[in-house]
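What follows is a short report on a single structure.
Missing here is one protein chain; the remaining ones are kept as they sit in the complex.
After this line comes chain A, so read on.
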Amino acid sequence: MRRAPKAPDHRVPEAASAPDSRPTAFVDNDRKPVGHGRMLRKEDPRFVRGKGRFLDDIQLPGMLHLALLRAPIAHGRILSVDASAAEAHPKVKLVVTGAMLAERGLAWMPTMSGDVQAVLATDKVRFQGQEVAFVVAEDRYAARDALELIDVEYERLPAVVNVRTALDPSTPVIRDDLPGKSDNHCFDWETGDKAATEAAFARADVVVSQDMVYPRVHPAPLETCGAIADYDAVDGGLTLWSTTQAPHAHRTLYALVAGLPEHQIRVISPDIGGGFGNKVPIYPGYVCAIVASMLTGKPVKWTEDRSENLTSTAFARDYIMQGEIAATRDGTILAVRTSVLADHGAFNGVAAPAKYPGGFFGVFTGSYDLQAAYCTMTAVYTNKAPGGVAYSCSFRITEAVYLIERLVDCLAFQLTMDPVELRLANLLKPEQFPYTTKTGWVYDSGNYEVTLREAVRIADYDGLRREQKDKRARGELMGIGVSFFTEAVGAGPRKHMDIMGLGMADGAELRVYPTGKAVLRVSCQSQGQGHETTFAQIVAEEIGIPPADIKVVHGDTDQTPFGLGTYGSRSTSVSGAAAVLVSRKVRDKARLIASAMLEISVTDLVWDKGSFHVVGDPTSCVTIQEIAMHAYGTGDLPDGVEGGLEAQVHYDPENLTYPNGAYICVVDVDAQTAVFTVRRFVAVDDCGTRINPMIIEGQVHRGLTDGVGMALMEMIAFDDDGNCLSGSLMDYLLPSALEVPDWETGYTVTPSPHHPVGAKGVGESATVGSPPAVVNAVMDALKPYGIRHADMPLTPSRLWEAIRGNPQPPI
């Protein structure tokens, strides 16, 4: 066979194309997981030995340490900054103030939502904990010492803390840095059809209104944020190790902001100790570390302490929602309406696609077949830390699901209907998918009734209700809470969704080496989700190389193709799809090579997960490993086929995926102390096709724990002067093993019709679905008192007030 001239290596004869494996929606609990099912994680051997490599574990020769001076007050004008004593400290190498950054044009940086944020304050401080100056010293203790030597004089200004009055004309203007700004208004946003919703409400027999607060919470990953910047003045290259969930997006933003050539910037995201949305934004500390390395010529490390993490990095939620639900007397839900007051803090630091200032809150219509829906949202600035990231949810979906699921329970309360029956009567039917909601979201697939009935079965719902009846007769308080959620995850498509102009699509590259071992390079970044395992399984399923022989490279922009990163459950749904498609591209090329090796037409070849054989003759076959060696060897290749067995793709999802699930929570409330205990929690998730059930279960457990934490104890609180009252883990409470039950999980499988293997993503489902289930359960327990709603966090003191008939919003 004569070697053909070079030609594109991705041509696939029509007959050899991958079979149309797009699944249709169905429920099949026997469907095998993709890849090798429950496989132990490839990353664990290093972690159980203490050999993970987290940011603060990295030591570079000559490395200096950076510490940030932060504002002690929430609102104040900077009158003077005297750093001379700090500069005189024997171990201090550099002190930088806002004024010095301003001289270099670096005092302000863009946020991910089109606002600007101060890197170091120059004019005013706008929240307690805001960055004012930094010190670079020989060790971390000396850097902290020197902060004490910087003298900043402030003119204290009244702090804007109460979001409900932030727009009053008499309120001080926080953002006087913005030209012409004369109030604290951040943005207005609306979605849905106002007139149609008003008409539906006019037709309704029953309208239930309920105000509810989703308090400010914090993702609080166990590893705080940090960075090490290493600038090489000779070649102009910057290597930045940082705790980022989106290394590629960060690289581009540094290039655009700092003016560094992008090819000279390498962002490395090492092992990350949890992210949950907190590590999506770019923080001033990262920029300061870069500046410090450029000015000192040394590598510079910055790591936050816990208080800095809780008081200055991205919070989540902070929505005051006025909700209304309209229904017929027999419990047919007609419409939902809400107006939201959103606290965005001092700078609008929301991480959401540019066209969606309210994130994906538009899915507040939930899992129900409505006639109309309408939402207005007003966002305001306050003297609090910026942020507005999703705390383990896809862009504000947690707030949306909480709103609708509480409203449905309030409706059930009003109609004295069983909450399961009310939901079953209104859930979308399988034949309605793809379903376009009244706010324009196209739900891809679901079999909601089957999913809810599975949760009811596992929980023995009827048995629980009987037990509750008996207990109520004895004066004991037991509650059963139900929620059904639909998420929208896996952003883009890129034409609709971007972060600062970067389309939300992901690359993947697969190299099969001559000996048949493979390296997959992906743009997403694991913070504990187990990508090194799951992605190896995805590739293994597609090209038949065992997962043990597949290395997954991620978290290094020099080593991986471009993509938008890991948040909003994007990894399996976007990068996972890219991994499937790049594997199929390699397999298609392998088929061409196999045809040359076996001297037979490609149409006469059968793929048998790891080898191609001749139709009707399984003994006449070549394995993927043999094909790989041939691809790099000296043997003949088909006409037009280049050597090598590698491919690259850039996957642009055609739609979001819509995981869903049914949760049932059982609580016991002690009427004497108002302490509630989560006794049982049943979670049935439908994340489409499952890859590693062990990892999926772990993801679900994590989110359920979030839900209990938020419902019971988590809240970032402020006093009237804007002092953060939740600046340590003594004050910002996180659930321990004693507050959570042994989770009970189940699943249904309704594949996504547009994801190449039908997977939907699961990393955040339980965080989205569990808070309303817990609150619904507590409210159900308090039904004998006639209480319909009390806001999170349901701490004993707040619950005690509710029992006494005086439930108060937390803000």
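Definition applied: a contact is a pair of C-beta atoms (placed from the backbone, for glycine too) under 8 Å apart; a residue touches a chain by one contact, two chains touch by 3 or more; residues count from 1.
As a convention for this text, contacts and distances are computed from a predicted model.
Asker: Among "Tryptophan synthase beta chain", "ABC transporter permease subunit", "(2Fe-2S)-binding protein" or "Cation acetate symporter", go ahead and choose the protein name stored in UniProt for the chain not displayed.
Answerer: So, among "Tryptophan synthase beta chain", "ABC transporter permease subunit", "(2Fe-2S)-binding protein" or "Cation acetate symporter", the name matching the hidden chain's UniProt entry is "(2Fe-2S)-binding protein".
Asker: Tell me which of A:77, A:306 or A:679 is the one touching the absent chain.
Answerer: The one listed residue touching the chain not shown is A:306.
Asker: Which one touches the absent chain: A:193, A:223 or A:686?
Answerer: A:223
Asker: So that we can see where the missing chain sits, which residues of chain A does it touch?
Answerer: Touch with the absent chain occurs at residues 32-33, 37-38, 40-41, 43-54, 56-57, 59, 140-141, 220-224, 271-274, 276, 305-307, 527-530, 693-698, 701-705, 728-730, 734, 736-738, 740, 742-743, 745-746.
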